[in-house]
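Take a look at the following structure, please.
What you see is the complex with one protein chain gone and the rest in place.
The block that comes next holds chain A.
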Amino acid sequence: MRRTREPGVPVPLLVPAVLAVAFLVLPLAGLVLRAPWGELGPQLAGPAVGQALRLSLVSASAATALSLVLGVPLAWVLARSRARGRSVLRALVTVPLVLPPVVGGVALFLVLGRQGIVGRWLDQALDVTIPFTTTAVVIAETFVAMPFLVISVEGALRAADARFEDAAATLGADRWTTFRRVTLPMVAPGIAAGAVLCWARALGEFGATITFAGNFPGTTQTMPLAVYLALQQDPDAAIVLSLVLLAVSVATLLLLRDRWLSRPGAAA
């Protein structure tokens, strides 16, 4: 009973669609075309690039780890608990998702800065200063990227059949055991997808990082910051750095596609 559709796309839809593709793809193509391929090796081998790349990878991974440790339990609370005010909680959690990152940076600074509500206490009581350190980079990235993980994992939890958790309960598993031995393995693909998304977002983080952590090579200058700085001094270096980030983004996308293709149940 399948109806074969009329082939072809109507012109009023086709023209904007083609324009949209061009709009999205041309800048990236330009980046690849303008790349100084001959200098690629030396540029990448330069100490500044390596330093920024290493810092980016380390801080994005740390931010993702922190997001997993805090975000997965939060996603469970949003998806499974019957606590009141869950919708308010969800709204609060998603604010960083739509907030301009630079505002997030300002907010973090006001709270964790040396004169901030928490920061002052940290500074005086524990002699710990957060702003303009690598820790600040990780915190800024976590602030911006964790909501991606929470939303993604919450979706996976909602899609997972909660009756498996009932079955586990009838087999003597309390809620914590059920979470560890049934829920977590079943939503693992969703958590992985959320972690990749979170990691990619953390890797590209700019606004909150530069506001809260500053732009110091070696400690807080991540790849996006390095690109921005390089563009003013050495455009070729900026292009090379951008290419690296583009490659990482494409790899992320491929990784996610594989995750999305192998749903639980479909997996043998």
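Criterion: a contact is a pair of C-beta atoms (placed from the backbone, for glycine too) under 8 Å apart; a residue touches a chain by one contact, two chains touch by 3 or more; residues count from 1.
Quick note on the criterion: contacts and distances are computed from a predicted model.
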item: Hidden chain of the complex, named as in its UniProt record, picked from "Fumarate reductase iron-sulfur subunit", "Molybdate transport system ATP-binding protein", "Carbohydrate ABC transporter membrane protein 2, CUT1 family" or "Cytochrome d ubiquinol oxidase subunit II"; value: "Molybdate transport system ATP-binding protein"
item: Residue, one of A:21, A:92, A:128 or A:167, that touches the chain absent here; value: A:167
item: Identified contact with the non-displayed chain, of A:52, A:93, A:108 or A:182; value: A:182
item: Missing-partner contacts on chain A, residue numbers; value: 161, 163-164, 166-174, 177, 181-182, 185-186, 188, 264-265, 267-268
